[in-house]
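Presenting subunit A:
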Amino acid sequence: MSRLSSRIAVPLAVAVLLGASALPVAAQGTIKIGEINSYKAQPAFLDSYKRGMQLAIDEINAAGGVNGKQIELITRDDNANPGDAVRLAEELVSREKVDVLMGGFLSHIGLALTDFAKQKKVFFLASEPLTDKIVWQNGNRYTFRLRPSTYMQVAMLIPETVKMGKKRWAIVYPNYEYGQSAVATFKALLKAAQPDVEFVAEQAPPLGKVDAGSVVQALADAKPDAIFNVLFGADLAKFVREGNTRGLFKGREVVSLLTGEPEYLDPLKDEAPNGWLVTGYPWYGINTPEHKAFLAAYRKAFNDYPRLGSIVGYSAIKSLAAGMQKAKSTDTEKMIAAFSGLQVSTPFGMITYRPEDHQSTMGGYVGKTKNDGGKGVMVDYRYVDGNKVLPSAAEVKKLRPAD
Partner candidate 1 sequence: MSAPSPLLEVSGLSKSFGGVKAVDGIDFTLAPGELLALIGPNGAGKSTTFNMVNGQLRPDTGSIRLEGRQMIGLTPRAIWRHGVGRTFQIAATFASLTVVENVQMALISADAKLYAMWRRARDYRRDDALELLEQVGMAAQADRPCSVLAYGDVKRVELAIAMANRPKLLLMDEPTAGMAPKERNDLMALTKSLVVERGTAVLFTEHSMDVVFAYADRIIVLARGRLIAGGAPAAIRDDRRVQEVYFGTGRTFERHTATVVPAAPAAP
Partner candidate 2 sequence: MDALASFVAQLLNGLAGASSLFLVAAGLSLIFGVTRIVNFAHGSFYMLGIYVAYSAVAWLGRGVGYWLGLALAAIAVGIVGAVVEMVVLRRIYRAPELFQLLATFALVLIIKDAALWIWGAEELLGPRAPGLGGSLPILGRAFPSYDLFLIVIGPTVLGLVWLLLTRTRFGTLVRAATQDREMVGALGVNQAWLFTAVFALGALLAALGGALQLPREPANLELDLTTIGAAFVVVVVGGMGSLPGAYIAALLIAELKAICIWLGVVDVFGVTISFSKLTLVVEFLVMAVVLVVRPWGLLGRPQAPPRVSGAAEAPLRLGDNLTTAVAAVLVLSLVALPPMTASQPYVAVLAIDILVAVLFATSLHFIMGPGGMHSFGHAAYFGLGAYGAAILVRAAGLPMEAALVLGPLVAGIGAVVFGWFSVRLTGVYLAMLTLAFAQIAWAVAYQWDSVTGGSNGLTGVWPAAWLAGTRAYYYLTLTLVLAGAWLLRRMLFSPFGYAMRAARDSALRADAIGIDVKRVQWVGFAIAGLFAGLAGSLFAFSKGSISPESLYVGKSIDALVMVLLGGVQTLAGPAVGASVFTWLHDTVARNTEYWRAMLGAIILILVLLFPQGIAGFVQQVVDARRDAKGDR
C-alpha cells in the first residue's frame, strides 16, 4: 500500500504544485475589475448576477472599452466567509493588480470589504449587500453602494402600508442584522406615520431554519390585522405554504420585503400568494426603453429571463465604466471624485451616486403579488425612485462618520 501510495502521491503533488505556480498573465492595456462574491454559498442570486456583469462587460468591450482600454473582470468566491473575502481582496489588489474592487452579497462581507477599502485606500463598489451601515455608520470615502439599502427597501413600502390603515401588526423576520434592521426601520417609519399602530406579535426564526408551522400559528393566534414579512428564500417558501394551509393570510394584509423579486417569487410556483404588497422586479412588464434594450440583449445572450441580480450585476459594471470614463482614469482618488454625483444609465433608468453618503439612487418596483395560473407575478406596480426614500443630506451627515 505505502509503495503504491508514494508512486501515485509524488506525481500528484508535483502536478498540483505546478498548477498553482502558473502565474496570471497580465494583459496589456486592460482595466481590471476585481469582484468578490459568495457564488457557491448564494448561487440562486449570484448566478444571474454574474450573467448581468458579463453582459455589461461584453457590451462595453464591443463598443471599444473605456478610455481606450478593454475591461477585464476577475471574480473570486469568498465561500461566504469575511476572512476569505479580505484575503481575496488582497490577492486581487496585490497579485492581479486590479484597478477597483466590487462585489459583496452578504452584509458582513460587504462591511469587511468596506473596511478593507478604507484601510488599504482602494476604490470599492458594494454592489449587492443591503445593510444600511455600508453607507451610513460604517461608511467611508472609498466605498460606494449600488443596490437600494434595507432602509430604502422598507421605506418604499411605507406609503401603501400606511394607506392600508391597519392597526394590529404581526412581524416575522430572519434573526440577523438584515431582518433586525428592516423591522426596526419598518416600526419607526410606520409609527411616525400612524401613531396608533400596535405590534402584537414578533417572530424571529433563525435564518434558513424557520419552524414554519409553529411560527404561522403563533402569528395567527395573535390575531393581527396585517403582517410584515422579511423572510426570503427557503424560509419564505415554507412560511407561505404553511400560511396558506393554515389560513394565516385569509382576510389579512401582508407587506413583504423583496418577495416580488423573481429570485424569491418564482420558486413559490402555485403557492405564490395573492395581493401581498412587495418590492420586486417585474421584468415582464417594464416598458422603458432602457429596460427593453437590456431585456432583449439579456435574453439573446443567455436564452433566459433576467432576475434582479442580473440588473444589479449589469448596473454595477456600467457604473464602474461610467465612473472611469468620467475620471478618465482608474486612480482611486479620481474615481472617488468621479463617483460623487455620478450619473449612470441603468435598466431602471438614470441613477445618481449621492455625494453625501455614496448611496446610489437606484430604486425599486413596489406592487402587489398575483398568482397568475400557478405562477407568481407582480401587478399594479410602480417604480419608486431611490432618491424619494433616502434621508436628506443633513440627516445622513449625523449617521455617517467624518471622512
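With respect to how the candidates were assembled, all candidates are chains of the complex that A comes from, given by their letters.
The rule is short, and it goes like this: a residue touches a chain if its C-beta (ideal position, glycine included) is under 8 Å from a C-beta of that chain, and two chains touch if they have at least 3 such contacts; residues count from 1.
Quick caveat, the model's predicted, so the values are computed rather than measured.
Within the complex, subunit A makes contact with only one of the listed candidates (1 or 2), namely 2.
Put simply, subunit A touches candidate 2 in their complex at residues 2, 5-6, 8-9, 12, 16, 19-20, 23, 40, 43-44, 47, 76-77, 79-84, 86-88, 90-91, 94-95, 107-108, 111-112, 114-116, 119, 131, 133, 138, 175-177, 180, 201-206, 208-209, 211-215, 217-218, 220-222, 233-234, 237-238, 241-242, 245-247, 263, 266-271.
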